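The excerpt is restricted to a subset of chains, each kept in its original location.
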Amino acid sequence: MTGTNLRLKLPVACIILEVIIIILFGALVEYDEEVDARKWHQHMKNGTSNYENNFYYRYPSFQDVHVMIFIGFGFLMTFLQRYGFSSVGFNFLIAAFSLQWATLMQGFFHGLHGGKIHIGIESMINADFCTGAVLISFGAVLGKTSPVQLLLMAVIEVTLFSINEYIVLSVLNAKDAGGSMTIHTFGAYFGLMVTRVLYRPNLDKSKHKNCSVYNSDLFAMIGTIYLWMFWPSFNSAVTAHGDDQHRTVMNTYYSLAACTLATYGLSSVVAHDGKLDMVHIQNAALAGGVAVGTAGEMMLTPFGSMIVGFLAGTVSVLGYKFLTPVLESKLKIQDTCGIHNLHGMPGVLGAIVGAITACLASKDVYGDGMEDVFPNIYSEDVTASGQGLRQAISLGVTLGIALLGGLLTGFILKLPIYGAPPDTICFEDSIYWEVPGEEGSHEELACVKTADEEEKMNT
Amino acid sequence: MTGTNLRLKLPVACIILEVIIIILFGALVEYDEEVDARKWHQHMKNGTSNYENNFYYRYPSFQDVHVMIFIGFGFLMTFLQRYGFSSVGFNFLIAAFSLQWATLMQGFFHGLHGGKIHIGIESMINADFCTGAVLISFGAVLGKTSPVQLLLMAVIEVTLFSINEYIVLSVLNAKDAGGSMTIHTFGAYFGLMVTRVLYRPNLDKSKHKNCSVYNSDLFAMIGTIYLWMFWPSFNSAVTAHGDDQHRTVMNTYYSLAACTLATYGLSSVVAHDGKLDMVHIQNAALAGGVAVGTAGEMMLTPFGSMIVGFLAGTVSVLGYKFLTPVLESKLKIQDTCGIHNLHGMPGVLGAIVGAITACLASKDVYGDGMEDVFPNIYSEDVTASGQGLRQAISLGVTLGIALLGGLLTGFILKLPIYGAPPDTICFEDSIYWEVPGEEGSHEELACVKTADEEEKMNT
């Protein structure tokens, strides 16, 4: 067990990382002109009102995204019967770390202002987005990794995410407001490659823990429903103001609704006796949000959005039923949460839908709105089909960086120095957490234990 | 058990319904001018700023309503010990369906634009409102119906809801922003009539399942608290901008606060040994929100709101204690969640309060604000008492359509072809869901099962 004792490793990792971040923030980070007291009041001299501060038009979306990151992802992963503390707790830890690290990495790649990184509400949203990709990858290795490994994974993944995001959005000038490519495809294939390298041939020794119980499935539904409800805010959080945000919200809303009906229908077909499978409901119903992450801000129409959502739910359920077992048995990819079905395939689908929708963009449909959605088509730097091509290339680039990055990360995490759990006690909180007893049976035990500790402490 | 096997029925229902909806959306639905790229930018030529897009003044309310629909209603119903999957899961399914169907039905009755339904943030809120009525009815038949029955109920109820809403708001020109009549009264009496027709004389065979356990009551409290917190957003979501939304929020907030104290006081009086009853806290404390659904936007004053809330909580607790048993034993109405106490009586109370408050409307009190709250009184098409009369008539119409509609629907759902559960296994998830084991005891079982499945899948 000493192998998993983190008394030194975890504190060192947390404190060193945080100290580094604080120093870098001290050296590099400044409030932007909407946050800085002097600059904003300078700005107001031009007749700008406080009510025009971007804060009021982004912060509600930010908070919805924040809830998805901390409650949505955190509780979605609590479906495992004895891994709830780690699901919520490690999600909390790596998210709190990643959003700080992402602020630095994205600030660096999005361009410095006189050597300084400027931060405001949009940088907060982007940092949460980057964090989302890390949490997606976390889903693939859930239960098989130590918090130290997860923090290290976050350090590397956030960095590579920022590079890929820079190439896709700033070099290739592709559009991906909801991150079908940069967040979901990247996070999924990065995580799948990591778990491939960390393959555990004897993981079945822990399989009696690798399943849900009644209440753990209910806790997981909290995560699912929050992700489902707030996905429209996620996809629209950084789109242009006005019709763009409005439209992105509606496209996502209808895509998710259609996806949900497809999910229930398909789940009932493939599960035995026509019973519904919680795994499908908890995950596949969300694929509709992933699949309109790129095209959501475009003139996809509710009709188009629903078709995309319907396809995404279908692909996702079938993936859980038929593909996941094959990935594990044939390709040695142990994907705990099935992120390939929720984020991988729907992410790729979303990228393709985005490329096609871009190809179809025309001045008749977008009018002057073209400037916000496709500035390069508007300025005639590129044709619609050219923009579609950029979208397609971006998918390729994203897949490449994700797979190579995941491979590299996997080998680094494979080193036997991070306190990873042995095959026999994966998916088990008690390795890394002080765990109390169950209701009923172990109750006494738990309390006596606690009571003892109290005595110990009181003396 | 084959009777409840939904392998064919549920997929067919979900997929056919979704395909129909997608086709109708393709044929009929368009973005409104605040969502469409070309139209909005056309609009902006008149000097409108993106910040004036209605999205920013409705979306936060929409998201609060959305949380009430999916988390609030969904978890409120998880109080049953072995029906949590169905409570959250079927709530999720029928809500995802209803909001799409409602968009079409309401769009049709609220008026077409050149043969097209125009959608935007307000249509999304109204669709969620209509969905709320369906979920209220769901509460009456909870545990005794199959998802196929629920989808069919939703198809009919959404349609009748839209007709009633049209008559009340557009023909009778009554005011009902928070839906005391159109949502709560309608949903409650519709559902009560459905459950009356579906009366099961031998339901006591399942009564050992028709009760809560410790954790299921805690999950239910998540639903209760979210409904309670966001009710001010619900009642104000579609009221006029400015003072109207501001006032509606405050009236609802104070009504709920007063209702909560009445609920705790009364619950302690009627429960034995002066102990509090979770059923009362989970439900009656919300009656204050229902009861100001109509008058919330009017100049009810905090004083008036608190009196209404206090009465609503009192009526609701007494209803749970004394009326529900009578309804079941005498009128053969088996109301699983007691919707008559949470939505029925408080809804009627709200309608009456609305009628009285309308009668008292005067130019001295409302000033030019009269135009937003009572346009017909402002334009002198009707006197205050005349408006009050319209409100009262609207209550009658709503009750009539709800009861007749529920009767009709009940007989349709009574047909033995929808896989409804037998009397002996109502309130039980395992009929329709793959259910894992409990903590402790059945744990092994659950996992071995899962493990087997995995093996099956891996081969």
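First chain written, first letter: the chains are A and B, and each begins at residue 1.
What we mean here is this: a contact is a pair of C-beta atoms (placed from the backbone, for glycine too) under 8 Å apart; a residue touches a chain by one contact, two chains touch by 3 or more.
Just so it is clear, the model here is predicted, and its values are computed rather than measured.
K.L.:
How many copies make up the whole complex, given 2 shown?
P.N.:
Full complex: 3 copies of the single sequence.
One rule holds for everything that comes next: only the chains that are shown with their structure count from here on.
K.L.:
Measure off the straight-line distance from the CA centroid of chain A to the CA centroid of chain B, and report it in whole Å.
P.N.:
Each chain's C-alpha centroid was found; their separation is 32 Å.
K.L.:
Touching residues of chain B toward chain A in the complex: what are they?
P.N.:
Interface residues on chain B, with respect to chain A: 1, 5-15, 17-18, 21-22, 25-26, 29, 31, 34-42, 44, 50-51, 53-56, 59-60, 63, 66-67, 70-71, 74-75, 78, 82, 84-85, 88-89, 92-93, 96-97, 99-100, 119-121, 124, 147, 214-215, 219, 222, 432-440, 443-444, 446-451, 454, 457-459.
K.L.:
Enumerate the contact residues on chain A facing chain B in the complex.
P.N.:
The contact residues of chain A facing chain B are 51-52, 56-57, 60, 64, 81, 204, 207-218, 221-222, 225-226, 228-230, 233, 240-247, 249-250, 253-254, 256-258, 260-262, 264-266, 268-269, 271, 273-278, 281, 285, 299, 301-303, 306-307, 310, 324-325, 328-329, 364-370, 372-373, 438-442.
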